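I am attaching a structure below and will ask some questions about it afterwards.
With one protein chain removed, the remaining protein chains of the complex are shown where they sit.
Letters A, B and C name the chains as they come in the text, with residue numbers starting at 1 for each one.
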């Protein structure tokens, strides 16, 4: 079985494991108040070129999202997102569990636009409505697409015009930053939003995300919020140690290398399958590929490859999701491509 | 100034006030555990022809909605509603404040359909989503339309098939039951849903709604829930007394008479304005009328009549909402019609 | 049956009912945005001698408490109260339902002290605890006692020293202000706290409390909060109309007269029963009296008088609660006193 199931089906990058082993016998204070977390935070400040931020080492993406949203919004405020956004489509109502509405909009190629923000504001504007206080987007999006600098700037401008915080979910941020269609630097992205996170779980860490908060009022007593939401890890340093390993070297760090590698593997799949005339469910330049395949092909592929069906069958075709990761090897990709080619030949 | 602002801009029907005056010096236990509430409840059981229900006298519609939904759903469950539904569009995130998602769908003529329920279920079906546990509709809808017996039966069947509770918000239930397009009896409606309320506030009471719960598991410790949500009125009997006055006489009660009167007043407006070729924003046979008028006409009308603009101006036209109520008099309606006619004549 | 059950077992004071009748046919905007609410608010500002406050007309005490606390506190913050405090002992976890802890302390004669505040702070001081953000007290307390000016000042000073909001629940505020042991004016009380309410329900209104907010940050978007918590009444003006009737005349208003009357009735009971050597469960100078009576006396009294047993039987004695109100007549009190006297004579 060859895996294209998710970017967390395997463990951590060996260099991350090695760092955890190397530091295992150290003693430190708990809950992320240790030198590794501090060092990782300073590395991030350096990378984004902004010193005046707070960095919190978080266990996972949902903890980032619920804690940030609950900390940033007043009780009656809501967050604007897409129906495909992770906080709407994959978190079991965790945001609503903190008392806040997710205003779910239908996007275009998985992306939010200033126009959609206006539409959400139009339906939420008096005291009988859950006033929007934040805009949530993912970079890349759930379907692998990326916001261009122009697109993100337009959203950022709209947010500032309307006094909305802009929060960027960076679960796969590495994939966005290293894909060949990207025109945004990490530093530019940081400046366009109020809070975002640099995802570790889906890019070589065992677990962990680095949440970067630019607004002091969101950060106010944020550690209380993390604990209250159940997200403060006793051995908080584990996340710090992993980010040290991932970010060492800045632009040449493992973080960018593993992401670029995953993108490269995905690109091969995309190009090879595209050459067969296969269409894609989503226009993704990152490490997720969504070919739409005949049901019979999907059935056969499943015997040797692990992946998710992404949407219900329609007219005999099924969109599947193939995810590449730090551990995906060129030979895995080659195997997959050959298998699809063979199945297509046999269909004729 | 003549008021078509809302069905609660005036006070209560004089007969309701009289009942409150007559019983004012009585003593009773607090919090709705008195003989008036008990009597009103038994009148309702009689009217709907089902004895095996629980009736709670509630202060208002939002308390009905939040208490019922919070009592019926498990923490991770959500409620399917329309984007125009009151719990989504007019309650400031009160449902989300209890920790539950409102899945907001786009309706047709303000109505939900089995197909839309399926669509909501499709996007919420695994453990990473906020599993739907209830369907919320209003009868009549926010835009005045009514579900036919066939439509409500289809929704009810879908709900039972999918193990979803069906909750009918009856803030203006009287208007639905007495409109000339209605083919549903109160008893039939009661049997098709799991919980609903008979609205008093918008049909002649000072305030108060009678919540009818058919499922024992929703009713379990419901009074604890009312209190927890801040909705248990010290002088609970006030609501019982009002419903006694409204429901006395069953089919011939004030409740149906005032609603029928309001509908009749609305019908005159609808017909007279329709005869002028005026279009309507919504197809409403009940006590709300939504003519789409030229901006200049709206501006003039506002000098003598109170009403809400219902949507933003578009192409020089504004949809307004005219609401009739127990206190609307035929001469008020006549005045309005004449004013519009005159303004239309002047336009030409 | 003569009632000493609660101060809301009867309806409203006739003058309040009269005002509701008189204004019933008026039209107004909904949700408390009408001239009666505005007028009542300005009367209150006048009475407390502070113009720079916001006044909100609320349906009941629990809505005041949950809305204020949820608006004032950050998510991880808690409110310090007594175990006997209404928010801890009588609101079914409504505060916790908004996500905030009530830190419950054991009081002395039903009162909180600066020392108890310090104790609560001591156990809640790092990021692993629910940081206190507010102190909640009732004036008078649940057991009828009143804070003296010195006591309230000491609590207020402690709150300011520790950056805690001070919130005074005035469900029976009239009784406190008019009792013969009171040395605090309404204006002084207002200045010592950050938010408080003037209770209507338990002092002659059908329902309704006037919430007075002195801190702009608590008031920020407060109407959104009221709606979100389910507490915004459609005919909001009803509360305004009632407070106009209650407060007309300032110091000589119905509000103070009815409270003074209730206190006077309670005082007769207290003095007459005290003269019989009867002890009291609580030292209350207000409209609640808590005589501790032999079980046999309680059993007999129950045949002709309605009241609550306040605590379980102990050593053959039961503390009962007798509440007087605007409608309690001197002959009711006389009846009660004679009945007790007779039962005591018979015991010997």
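As a working rule, a residue touches a chain if its C-beta (ideal position, glycine included) is under 8 Å from a C-beta of that chain, and two chains touch if they have at least 3 such contacts.
Small disclaimer: the values here were computed from a predicted structure and weren't measured.
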item: Given A:114, A:231 or A:294, the one touching the chain that is not displayed; value: A:231
item: Candidate in contact with the missing chain, chosen from A:63, A:85 or A:140; value: A:63
item: Candidates B:70, B:212 or B:238 - the one touching the absent chain; value: B:70
item: Touching residues on chain A - with respect to the absent chain; value: 1, 3, 5-6, 8-12, 14, 17, 20-21, 23-30, 59-63, 66-67, 91-94, 97-98, 201-202, 206-207, 224, 227-235, 238, 306, 327
item: Touching residues on chain B - with respect to the absent chain; value: 31, 70-71, 74-76, 98-99, 127-128, 130-131, 220-221, 223-225, 227-228
item: For chain C, residues in touch with the removed chain; value: 75-78, 83, 89-93, 96-97, 99-102, 104, 122-123, 127-131, 312
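Note that only the chains that are shown with their structure count from here on.
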item: Chain nearest the global centroid, as defined over all protein CA atoms shown; value: B
item: Numbering shared by both copies at the chain C-chain A contact, with half separating same from different; value: same
item: Residues of chain B engaged with two or more neighbouring chains; value: 91-93, 97
